[in-house]
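Heads up, one of the protein chains got dropped from this complex, but the rest are sitting where they should.
Naming follows writing order (A and B), and every chain is counted from residue 1.
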Amino acid sequence: MGTEVVASVTDLSVAFPAGADWRTVVRGVSLTVRRGDRIAIVGESGSGKTMVGMSLLGISPEQARVRGQVLVDGIDPQRGSPAQLRRLRGDAAAMVFQDPLTSLNPVRTIGAQLTESVRRHQRLGRAQARVRVLEALHAVGVPAPAERLGVYPHQLSGGLRQRVMIAMAILNRPALLVADEPTTALDATIQAQILGVLRSGLDAGALLLITHDLAVAAEVCTSVVVMYAGQIVEQGPIAELLRRPRHPYTRGLIAAVPTFDPARPSLRPIPGTPPTRPDLGVGCRFADRCAYVSQQCRDTEPALADGVACWHPREEALR
Amino acid sequence: MADVAVPATATATPAVAPARMLRAVGRALVTRLTQLVALLLVVSTALFFLLRLSGDAARVLAGENASPETIELVRAQYGLDRPLVVQYGVFVGQLLRLDFGTSLYNGQDALALVLERAPATLQMSALAVLVSALLAVPIGTWLGARSGGRARNVVTVLISCVQGVPGFVTGLLLIQVFAVWWGVLPSIAGSGWTSLPLPILTLTAFLVPQLIRVLAASTGEVMRQDYVRTAVANGAGRGTVVARHALPNALLGVTALLGSQFAALMSGAMLTEFIFAWPGLGLLLINSVTTLDFPLVQATVFVIAVLVFLVNLAMDIVFQVVDPRLRRRAA
Partner (left out) sequence: MSTPAITPAGPDVETPEVAPAPRRMFRFGGARRGGGPVTLGIGVALALGLVTVALVAPLLNLADPMQTDLTRRLNPPGTPGHLLGTDQLGRDVLSRVLAGARWSLGIGSTAMLLGVTIGVSLGVAAAWSRSWLRTVLTRAIDIGISFPYLVTAITVVAVVGRGFWALALTLGLVCWPPVARVVYAETLGLREREYVLAARLMGVRAVSTVANHVLPALRPTVQVMAAFTFAEMMISESGLSFLGLGAPLGEPTWGNALSESRSYLATAPWMMLAPAGAIVIAVLAANLIGDGLTARSRRRGERLGS
């Protein structure tokens, strides 16, 4: 784990217009990513994790209002100049999306799409670009890459498509790779392979894996950030977190994974649902669903301290 | 590797592709051919009954002031006294031989007359399509790629307004300005290439507003697709995104509508020919209907139907060739 900072996020907040008001989907998120890190952002849908990822590349939707300080390789994705953004996207940082079928242009060959990215960022001639593309395809485990260059996205299977997307992302050796639910649209068997690709295909860059699945996070990453209702509720090395989760939500998440132990009820969901307007009201956002809630929880919002944002973090190991 | 469940086409070398493409083309041909046959049958039968419905066919064919003897002569000549079924049989027979009879008003072979006039229409239409595309594609994609803003709203309203102006009114306005007030361009055909601009501009006015609308909608749709997001995430600037990613897909989206666009083109061409006395198919049809010259009407409608078929067929083929997804489906 190197010490060079690749990306830093300070007090990021993202809001969307809702009628005459704003609905905040990410609030007060701070993060530091160093070279070689493998960080997972875990949360259910609506937790804001995807928005965090998009803010790192400056591709949040048009109507979003992004506040806070984000620096990726020295560039501010929201306010950079066109030249800086060109250097950022696809070069310093890259993103892999969830659905590879819709994320690839259906009327261009994958070779063309890959080459376009390389030539834009590295100023290579056509032959050299082709070499680099083949290298990347090989690195992600695409068999017979030379034959695949003239192929269209719809002609490939889901797993191959996702590999191509990852190849596109690592082409220019980005310092930061953001992967948003890269395996959710794939079969379980393919998932494992793709995760393997992510683990190994990255050289010295940093990986930010966004997922709702703790198991996926555990496969690939070394530290994890748990988000709930737009905020970070717990973060830390993953082994520690899995053994001793301190925030009640994290505990609930881990406990919610179905087991086959006949002695325990097989499904233990977290009661309740995430708040529809997380930016309204005071106090801890998880209060309504928390088994350990106290008055203090409802009155004052807990700040992130020592890796957990809770007034009563649990200390015992998970049963 | 488990996920190398790649269909054979993924590894197809370029040499195999043309065969597949030919199959696709063949299919399109057969489909369109059946459509043509059906169309021609329907149209011809309709015309057949048209004549016999509009009162005493013989009288119509003989003309307004014909004497009863002439009417009887005409009746016998055209076989209108025979049973309907026999008439239809004869009619179909003539149709198959492409014998449309002779024009009532100048006695020439109907089909020959029509074919003589076709090139004028085609020339004007082709040029108008070119000009329309040159105008509509940049404006339409620009409009569709912008996601908001004053400029866009203004232009959208402007286009809605322009669309409300019937094309032939624009034609009249153009004549007013260029032929009457400024006197720089002639308002009728026959003066060599200077008579081209006004009719072409008029026909363009028929096509452009709708084209812009459709293209803008298509581009807007495309810009919202995930692969545009990928392109941006890979550092593509606006120009590259629009030109390389959005435009091809948007144009593909438009090709589905080209059939109706061509129909609009033909209708517009008819009105334009009427305004500028351009000697094409449209004017011929209008005149022959006005004078109730039925053989000529039949021949003209027939030729127009064939023309529509040919154009649609060509577009089908182009569509097959251009869209890689369709190419595969033919396999």
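We adopt the following convention: a contact is a pair of C-beta atoms (placed from the backbone, for glycine too) under 8 Å apart; a residue touches a chain by one contact, two chains touch by 3 or more.
This is a predicted model, so every value here is computed, not measured.
Only one residue from B:G144, B:P199 or B:G280 touches the chain missing from this view: B:G144.
Checked against the hidden chain, the listed residues B:L84, B:A126 or B:V165 yield one contact partner: B:V165. The missing chain, though absent from the display, is touched by one residue of B:A38, B:A76, B:A112 or B:V184; that residue is B:A38. Considering the full assembly, A:E181 is the residue among A:E116, A:E181 or A:E234 that touches the omitted chain. From the set B:L95, B:M223 or B:V254, the residue in touch with the chain omitted from the display is B:M223, counting the whole complex.
Of the listed residues A:V25, A:V70, A:C221 or A:A287, the one in contact with the hidden chain in the full complex is A:V25. Not every partner is drawn; the one left out touches subunit B at residues 34-35, 38-39, 42, 46-47, 50, 53-54, 143-149, 152-153, 156-157, 160-161, 163-166, 168-169, 172-173, 175-176, 180, 216-217, 219-224, 228-229, 231-232, 237-238, 241, 246, 259-260, 262-267, 270-271, 274, 282, 285-286, 289-290, 292, 297, 301, 304-305, 308, 312.
Just so it is clear, only the chains that are shown with their structure count from here on.
Subunit A and subunit B have Cα centroids separated by 51 Å.
Partner subunit A is touched in their complex by these residues of subunit B: 1-7, 9-11, 14, 147-148, 225-227, 229-237, 244-245, 248-249, 252, 323-325, 328.
Those residues of subunit A that touch subunit B in the shared complex are 57, 59, 62, 82, 85-91, 94-95, 97, 99, 102-108, 116-117, 120-121, 141, 143-144, 147-148, 150-152, 154-160, 165, 168, 189-190, 193.
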